[in-house]
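Here it is: the structure, laid out below.
For this depiction, one protein chain was excluded, whereas all remaining protein chains were kept in their positions.
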Amino acid sequence: MTLNVALLGAGRIGKVHAKAIAATEGARLVAVADAVADAAQALAAAYGADVRSIDAIEASDDVNAVIICTPTDTHADLIERFARAGKAIFCEKPVDLSVERVRACLKVVEETGAVLMLGFNRRFDPHFRAVRAEIDAGRIGAVEMVQITSRDPGAPPPSYIKSSGGIFRDMTIHDFDMARFLLGEEVDSVMATGSALVDPEIGRLGDFDSASVILTTASGKQCTISNSRRATYGYDQRIEVHGAKGAVSAENQRPVSIEVATAEGYTRPPLHDFFMTRYTEAYAAEIAAFVKAVDGGAPASPNGKDGLAALLIAEAALKSIAEKRAVSISEI
Amino acid sequence: MTLNVALLGAGRIGKVHAKAIAATEGARLVAVADAVADAAQALAAAYGADVRSIDAIEASDDVNAVIICTPTDTHADLIERFARAGKAIFCEKPVDLSVERVRACLKVVEETGAVLMLGFNRRFDPHFRAVRAEIDAGRIGAVEMVQITSRDPGAPPPSYIKSSGGIFRDMTIHDFDMARFLLGEEVDSVMATGSALVDPEIGRLGDFDSASVILTTASGKQCTISNSRRATYGYDQRIEVHGAKGAVSAENQRPVSIEVATAEGYTRPPLHDFFMTRYTEAYAAEIAAFVKAVDGGAPASPNGKDGLAALLIAEAALKSIAEKRAVSISEI
Amino acid sequence: MTLNVALLGAGRIGKVHAKAIAATEGARLVAVADAVADAAQALAAAYGADVRSIDAIEASDDVNAVIICTPTDTHADLIERFARAGKAIFCEKPVDLSVERVRACLKVVEETGAVLMLGFNRRFDPHFRAVRAEIDAGRIGAVEMVQITSRDPGAPPPSYIKSSGGIFRDMTIHDFDMARFLLGEEVDSVMATGSALVDPEIGRLGDFDSASVILTTASGKQCTISNSRRATYGYDQRIEVHGAKGAVSAENQRPVSIEVATAEGYTRPPLHDFFMTRYTEAYAAEIAAFVKAVDGGAPASPNGKDGLAALLIAEAALKSIAEKRAVSISEI
Partner (left out) sequence: MTLNVALLGAGRIGKVHAKAIAATEGARLVAVADAVADAAQALAAAYGADVRSIDAIEASDDVNAVIICTPTDTHADLIERFARAGKAIFCEKPVDLSVERVRACLKVVEETGAVLMLGFNRRFDPHFRAVRAEIDAGRIGAVEMVQITSRDPGAPPPSYIKSSGGIFRDMTIHDFDMARFLLGEEVDSVMATGSALVDPEIGRLGDFDSASVILTTASGKQCTISNSRRATYGYDQRIEVHGAKGAVSAENQRPVSIEVATAEGYTRPPLHDFFMTRYTEAYAAEIAAFVKAVDGGAPASPNGKDGLAALLIAEAALKSIAEKRAVSISEI
């Protein structure tokens, strides 16, 4: 069976997903919707799809699945709407910035039995997947401690902070999901600290551009996260997992791996400077996983509950900073 | 203008090129020819192209360019035929295993003024290109010495040896081209040694599976090449270039870059185990370069003369082993 | 002038220092004291020194300086005694496990004007020093975040825990000192979590074998520390410092740097398995720095105040775990 997919949102990430659908056997892009008509038209033309309104897609019998890449504040409504319409749903994270709204939305998903997969793309990075595979294979024994380093090449414009929900809901949330992916046990409590060292304006808006977090599970497993909105040398994305028998780590990725040796030393080029080039393979793999999940091959994962779990950790981190104490997830 | 391309040969490498054309803006696959009808049909269908005979392609007004991926012994004839037909030509290496035949073929190319690009794909590997870019940028000063390591994961079946022309014409020829690409000066003389250490049957057929070569230019620049048909740890492809001010090198590539640390030590996964996954990006980039060359953007490079030059070095290497002496290219 | 040094304590670390003195120009080992007569005798003989009692050393006119390597609970008394005797003092860390006792001891040091240097050997590791030198040279701009990974090959016997004061006072204290060495600003508050994942007996004794800590300075600089008493792959000691213009890091050290490549992948040997081989150069350099400091070349550093500062952070970490909150250094 071929999965007929409609794309809601023809922006930057929408283009990435359209390309991924085209490259996935068993899937076909049939419709594109976007508030900007030209954007929808260009993307639809490139992949032989139609431009349709969201209403029309909802009513389309030839559409089995939707990929939601619209602005964050529309996600929950669209998920509910397409869940009720019986379509399989892939939605960019987050479901919503409000825990309450996410819970309500997931209730609808549950009631309708809809397939919902959430776009935590890093779970599909081949290097991070390989880390997880080594854990699953028992190479490092029982997991004890995780270290996640995640630093963006540059800070977003302060205006972005408001709509993004701040560093923990927007950036660290990927690390919270990765921690859950690797720890093999739910996070129980959170300690966090945050500062605005990169851009004081971010601080004036009540957000942080530099953050450190410790996550602890009930059995005492620990995860440290180090975040910054500044990394002059490129997109710094490393994980290491320590277990009873050893450790496994994923190195940084660079587009070109050469080395120049001169009297000044040995120099390798900077890392990828953009998350889209860094995670090219991950974006393709997550769409392939979604297609497979809809096809019944495997449960959709990560799903809405994973999105909620990561959001709860983000909320706990914010509360930890505000109250200068360890915050339990159960408090949120 | 869109370049309409016909593909001659729908085998392994033909599929790679078909995919590359599809991904190249300004190019379109319009026809596929293959002696095996099913293979032609499947590939044509996948990219919305027609199946046509070679004769039909030669006569097609809507075809501007051909990509030749047929068996080696058909290359020279096809090049001549399509050069006369006024089509631009991309041909897998080699033009022919006979120096005389190559010379005759290139004469036709010259007379017809046809665009001919030869498939020395490694020149388009982003890492090797970056090495060359550092040289061109003057980072290491005047080039003095080049070291090329090129080891295949496994030996081909002895039956392949006959049609391939042996290790120097089939495998080392890539390194000879790379040496020319990096030295910035023509090779003047060749010293080579070869043994059959991997598979005695290869030795019985008069070929080698392990070879070491020294190339020297008129001004005294040197290049060493170390080749083997055996590399248990994957496809080993390294170059380093030393100049008056420093050195630049390209590291090996692996599909997954993680590291596992246990009491036994720190282990990274093997390298790519296949040239097609190792050089994925190079194959795409060479077709893009061909399309650009036909479009008038730049001269086709590497071209037929580059193919001849590499073949002359291969001949000199064989003569060097046979006569246990340094052989000048001018002797060939 | 030659510095005549007496060594108090001829155990494991005493031997290291005796060797360092012998290798330091301008210094000479003249006397050794140890409760175990044979140990004192053997070490004295090896370096042409006398065996003397601590009383005799205190009264020796020919001794300018003492190196204290006796059990921890004797340090503060010996420091006070030799400070009053007018000798320069190098003392293994810590001064004492009690903050109050340390403060009293340092008061005596201050009153007597004695030179006191404390054995935070890692400040003298050539790699860590080079990290600091890059910071001082402005290569990475203003320091923003520090990440310290420090994992011991194996847990000490539970019996050791009592006398050592636990993981924070014994092991992490080196990282606290390193954080101060690198942050360039005093630590203001501490968040910590600890578990007994390696040895449950350690947990029963109220201590931890796995710990994560976040240190924050008044201006918002952050340091994360990840500690474990288990590292099957050797002595894991890494630091990285991130600043406004870049980052600098020190890699792990291994006794032999070879790599074996097979079908299973690329394997490098484990790291050093013992702190004494890992920090060989550091031990030599710290004694050289002490000799230089006594000679008037530079202030003794790290000194007693550095020892106190690190101990206060350790106390704050313990309080943070007990009270599940961020603890300010000013509270201790």
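In this document, chain identifiers A, B and C correspond to the written order of the chains, with residue numbering beginning at 1 in each.
Keep this in mind: a contact is a pair of C-beta atoms (placed from the backbone, for glycine too) under 8 Å apart; a residue touches a chain by one contact, two chains touch by 3 or more.
Nothing here was measured: the structure is a model prediction, and the numbers come from that model.
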Option from B:A56, B:A85, B:I214 or B:V256 whose C-beta touches the chain left out: B:I214
Contact residue for the chain not shown (choose from B:D50, B:D77, B:E144 or B:D295): B:E144
Hidden-chain contact residue, picked from the options A:T172, A:T193 or A:T232: A:T232
Hidden-chain contact residue, picked from the options B:Q41, B:T72, B:T112 or B:Q222: B:Q222
Missing-chain contacts mapped onto chain C: 126-127, 130-131, 134, 139-140, 245-251, 253, 255-263, 269
Residue numbers in chain B that touch the chain omitted from display: 144-145, 147, 149, 151, 189, 191-193, 195-198, 210-214, 216, 219-224, 226, 228, 230-233, 242, 244-247, 324-326
Hidden partner chain, residues of chain A it touches: 232-233, 261-270
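The criterion applied here is as follows: only the chains that are shown with their structure count from here on.
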Two chains sharing the most contacts, counting C-beta pairs only: A-C
Copies chain B and chain A - interface residue numbers shared by over half, same or different: same
Innermost chain by mean C-alpha position: A
Inter-chain centre distance, chain B versus chain C - centres from mean C-alpha coordinates, in Å: 57
Residues within chain A bordering two or more other chains: 245-247
